[in-house]
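First, the structure itself, so that you have it in front of you.
Here the complex is missing one protein chain, while the rest keep their positions.
Order as written gives the chain letters A, B and C; numbering starts at 1 within each chain.
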Amino acid sequence: MGVTLPILILALPFFMFLLLGIGGVKMSRKVAGILGILGMGTTMTLAYIVAFTYFFSGDPAFILDGVRQQFQVFDVTWLAFTEKLVVKIGFLLDPICAMMLVVITTISFMVHLYSWGYMEGERGFQRYYAFLSLFTFSMLGLVVATNIFQMYIFWELVGVSSFLLIGFFYRLPSAVSASKKAFIVTRFADLGFLLGILTLTYFTDTFNFVDMTSNPMNVLAETGGATFMGASVLTWAMVLIFTGGMGKSAMLPLHIWLPDAMEGPTPVSALIHAATMVVAGVYLVARMFPVYCVVDASMTFVTVVGAITAFYAAVVACTQIDIKRVLAFSTISQIAFMMVSLGVASTGGVGDGHHYTGLGYMAGMFHLFTHAMFKALLFLGAGALIHAVHSNDYTKMGGLRKYMPITHWTFLIGCLAIAGIPPFSGFFSKDEMLAAMFNNNWIWGAWMTMVAGLTAFYMFRLYYLIFWWEENPDYAHHKPHDAPWQMSVPLIFLAAVSCVAGFIPFGELVTWNGAPYHIHLEAPVACTSIIVALAAIALATKMYMKKNDLPTKFKNALPGLWTAAHRRFYWDEIYLFITHKIIFGCISKPIAWFDRHVIDATMDGFAKVTQKVSFAIRGMQSGNVQAYVLWYFFGALALAFITWICLL
Amino acid sequence: MDLNILWYLVPSVVMFAAGVYGFVTRKNMIAMLVSLELILNSADLNFVIFNRFLFPDSMEGMVFSLFAIAIAAAETAVAIAIIINIYRAIGSTDIVETNKMKH
Amino acid sequence: MFGNILIWFVIIPVLMMAGLGLCRNSSMAAIRTVMVVGSTILLALAIWLCVDFLALRAAGNDAEMLFTGSWMWYAPLNIHLAVGVDGISVLMLMLSAIIVFAGTFASWKINPLPKNFFLWFALLSTGVFGFFISIDMFTMFMFYEVALIPMYLLIGVWGTGRKEYSAMKLTLMLMGGSAFLMLGLLGIYWHSAPEGGELTWNILEIAKNNAVDPSWQNLLFCFTFVGFGVLGAMFPFHTWSPDGHACAPTAVSMLHAGVLMKLGGYGCFRIAIYLLPAAANELAWIFIILTGISVVYGAFSACVQTDLKYINAYSSVSHCGMVLFALLMLNTTAMTGAILQMLSHGLMTALFFALIGMIYGRTHTRDIRQMGGLMQIMPYLGVCYMIAGFASLGLPGLSGFVAEMTIFFGAWEDSDLFHRVFVIAATCSIVITAVYILRVVGKLLLGKVQDEHHWQLTDATWFERLSTVTLIACIAGIGFFPNWINETIQHSFLPIVQAIQNAI
Partner (left out) sequence: MDYSQFGAMLPELIILGIFLIVFLADTFSPENGKKFLTPMTTVLMLLATVAIWIVPSCGEAVFGGMYVDGPACKAMKCVLNVGAWICMLEAAKWVESDVMYYRKGEFYELILVTLFGMYLMISARHFLLFIIGLESASLPIAALVAYNKDKYESHEAAIKYIITAVFSSAILLTGLSFVYAFSGGSLYFSDIAVQITSGEMSGLLIFALTFVLAGIGFKLSLVPMHLWTADVYQGAPTSVTAYLSVVSKGAAAFAFFIIFVQVFGQVYSAAWEWMLYAVIIATITVGNLFAMRQKNMKRFMAFSSVSQAGYIMLGVMAANQLGMASMMFYILVYVVSNLGAFAVIQMIEDRTGLVSMDDYNGLHKTNPYLAVAMTLAMFSLAGIPPFAGFFSKILIFTSVTSHQNSMALYMLVLIALINTIISLYYYLLVVKAMWISADEPKIGAFKSGKCEKVALTVCVLGIVFLGLVSYVYKYFIDSVGAETLLALN
């Protein structure tokens, strides 16, 4: 494959960014919107072409006797730290990359289209599209990275574009603080990422993924068994790198920025905080998968973090009022799902064991794909609802199914998909993941099945509270209605995808080592998960379909737990305490004080002392000439005496 | 008894000390000039003594002391003139009167 | 002598001063013409030099210094007016030219006494350019002080706030630094030749016969490094910088933070480290501690400031601390990073001060608590400020990122615990930087408009746009295509690193 298309895929969104960002001021909204959508559409088409060529062309560069290859389309030097450590900007084409290309461009295009309707009449429309293009560019650059440093570069860029988009309504203080929070938290995580890169590449002497992942044992050897505080250096490196992933993918305890990120426009949440950017962490782990597999400790770390987060987020999601926050927490929980399934996967093993070892990886990626689709769908649906009701709050909704049929049906499909009900896409991916977990250790399986159940529960709780429950009296004078076509088309499209995506033979396309993998349903696992899901849905139906006082009963049954969950177990409070009280109060302020009152004062002190001395000795100049003569005479004598004593 | 160098040096040193003492204690400018003469004379005396005792075969010390005396005279003359000026200006020759400029 | 291109970097400012001398104090137009023409010529000259230099290098001319020339000045002491540039000096000249150019436009409407202002401004730039072209310690030091002194009047007369106090403090502290520096240089001169050889002020020759007696090196290293370090805002000698910057007029802050503080870093490696390598190896740790402190310390103190210029001054302390910190790692990569950081910080902080000046000129306050939502009122300035902020917190695609990453990867090469600890501390500063930058951006540009009167304010004028665009273009340029700069610098560091290696 020539370099033209790949370069265009990267260049086009960036060009659109510059065009809309600089020229946008002069453009009308219509022009800007159309330009943005066209640009994105073109990028999508190109991305599709590339992806399909990779998967189906059968070109030996891509697939060699049945094994899909990693192919560096181009790799140009950007910055050479040393002879060996050279940062390159390149385009690495391999299964996950191709898949991500599809996901990103599709969702991004849908969001572009959707936003045309949704952002109608917002100030800074052009700026909005510019930022969207910037984000798409950064995200594409991230997934096609040939080396970890390129990934870091675009990692930062997606961070900043997310900052810009969250803070799009920058007149609202809440939006500003949310964007700040998002940036700083992820930045903090990226510090870990950076240190990880430093540590790792200090030994590997290369940034390149292929070099590192092709023979991971070699990486281990290069570290020469160096250890730090008990753990091997490689473990440290991988864990630190994973920290970066935790930040972007909102794993506990770095998850706090994601719920607030919902302050941004809803399509943005759909694109960035549901489908693409937040899975960057997963993608990172998948990229470095073989190296992670070398050090079990780091894999365990990934699994544990994922498991805890998944459960935590699911529980919190059950108690949120703001529909976007519910979706946000469900996103966190789903991503944690993927983390766990990566964590339980491994490269090694033989025979029957070998059948499962790679499963987690495949399933994780599969879920990444399906989740992107249905979660984007859900968010866009939520957007349509908010657009109709002008509120994020389900208490302002209820009984909307009559008023907004399209939204209703698409939303329902999304819920079914995420709940893991066949034949919707979510079922297949989740089933594979659970299978992998059970295979690794039944505890993980059981635990995550429970989380799956919770997922089904809170999603349907949400669904019922929005579309059933009881009608909001306000509808009388303000009748909600379905969104304009620009918004409905994406909903329908994504809904369709969510229905069929499950039947994609994913194992044929994306596996950790490129060798095809034949999916077959694990009957026991599938059954349990379906049963659990159905039970959860039934419960939700019981509680929320018609207006009743069961929910309040539950709430009052365990008030402490409910409030805690509702307040997201007080993580924000903890962070506020740390930042404001500790960082600002106990470090910055004292340092600033110290600077002014100790160091600066010392410098001024020199001047003051000199002044004082000069006043103290003025008596010497008494104006009486005999005193002068005395000084003269005894000064001379003293000089003589001292010299005499010193020398003789 | 023979007069060695000390017999002459001691008085000159005494003169010097007395001169300095007078110079810094007397309030009257004329008196100060008088004590100044003591110092100068002790210096001249030294020259003569050293010449006489240490280098009897050359006359430099003697000559030098002659010049020194002349110079002393000149100095005194100028000093007196200025003292007269002061007396005209402030009607007193008291040295402590003249400390308007200080610090 | 006039055939040498470098000399013109000094002559042109002098001519500018002469031209200004002829202008009438009232005729703003004439004064501006002189300044614009002069600074444009300087910029053109710098670019020309840069191109020429790269061409020569590409042609395989591997001499340590190019365009060298040497003219006897004080024969009895063997003092020459010796000039020459390697890649680093070229880049520094470029930086200075750019900032002088931008500064001219940033102080378009200066008053009172525009003529005198630009006279001193030109003198300042004479010093700066002269410093970077000299390879003779004496002339270097002379130009160094030439660059320092105009600050007093520039701040004292055209400054704001406690200008007299700040100007005096700045001048005295910097002069204090140069007192130590001068003694260090004298010491180097008198020990510059092996027994019986001819003493010299010429840096290259001293480095060549590397004769400075080891028993003296440590003392002289401390003198010279502290001397330059004061100007490099090294903890604890940095306190001139916040007050000085806060009170200085826009263009002066730009030039001072943008270029003058770089003189410190430049001197540190060109003289202290290059000429006294043994001492550098031995004593680096002391200064690593100090500079490491100033990196974190500056960032933390910036977090709680409320005056825009103070915030920026403290972040300068942090970033310039990073420069010296990287230099002390004594390996090519880190030192290269240091130079990149100099360039990056120079441009970025100049942009910052320019914008602060423009905002202050409109709102007449620099207290972020009294401003807000300026993005709605002056979007252009707001966007520029954000770009500067992103550059400062190291956003990829802008210069800051390149510099910091190079520094970190270079610094990481020293694998002992001491270095590791300080490097990690330094890396933490990128988070703190993000904190205070976003704090400012959030309070100043975003959110609600605090003061209703601000609604009347206007956005940037053409000359303001010109000066900002110039700087942003350079920042982005370095951010996107760092490698040629990187290679140029690395090549220039070879002899210095070689000297350090030999001294071990």
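In this section, a residue touches a chain if its C-beta (ideal position, glycine included) is under 8 Å from a C-beta of that chain, and two chains touch if they have at least 3 such contacts.
Since the model is a prediction, treat every value here as computed from it, not as a measurement.
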**OP:** Determine which of the presented chains are touched by the chain that is not presented, and list them.
**Re:** A, B, C
Subject >> Sole contact to the chain not displayed, among C:I31, C:L91 or C:M182 >> reply: C:M182
**OP:** Please pick, from C:M142, C:I293, C:L457 or C:A476, the residue that touches the omitted chain in the full complex.
**Re:** C:M142
**OP:** Provide the residue numbers of chain A that touch the chain removed from this figure.
**Re:** 607, 610-611, 613-615, 617-618, 620-621, 623, 625, 627-629, 631-633, 635-637, 639-640, 642-644, 646-648
Subject >> Contact set of chain B toward the excluded chain (per top definition) >> reply: 16, 19, 23, 29, 32-33, 36, 39-40, 42-44, 46-47, 50-51, 54-55, 57-58, 60-61, 63-64, 67-68, 71, 74-76, 78-79, 81-83, 85-86, 89-90, 95, 98-102
Original post:
Which parts of chain C are in contact with the chain that was left out?
Top reply: 73-77, 79, 138, 141-143, 145-146, 149, 152-153, 156-157, 163-164, 167-168, 171-172, 175-176, 179-180, 182-183, 186-187, 189-191
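We adopt the following convention: only the chains that are shown with their structure count from here on.
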Original post:
What are the chains that chain A and chain C both touch?
Top reply: none
Subject >> chain A and chain C, separation of their C-alpha mean positions in angstrom >> reply: 37
Subject >> For chain A paired with chain B, centre-to-centre distance based on mean C-alpha positions, whole Å >> reply: 97
Subject >> Length of the line joining the C-alpha centres of chain B and chain C, rounded to whole Å >> reply: 65
**OP:** At least two other chains touched by the same residue of chain B: list those residues.
**Re:** none
Original post:
Residue numbers in chain A touching 2 or more other chains?
Top reply: none
Original post:
Taking the complex as given, what residues does chain A use to touch chain B?
Top reply: 618, 621-626, 629-630, 633
**OP:** Would you mind writing out the residues of chain B in touch with chain A in their complex?
**Re:** 20, 23-25, 32, 95-96, 98-103
Original post:
Which bits of chain C are touching chain A when the two form their complex?
Top reply: 169, 172-173, 235-236, 238-240, 242-243, 297, 300-301, 303-305, 332-333, 373, 375-376, 390, 393-397, 401-402, 405-406, 408-410, 412-413, 415, 424, 427-428, 430-431, 434-435, 438-439, 442, 445-448, 482-483, 486-487, 490
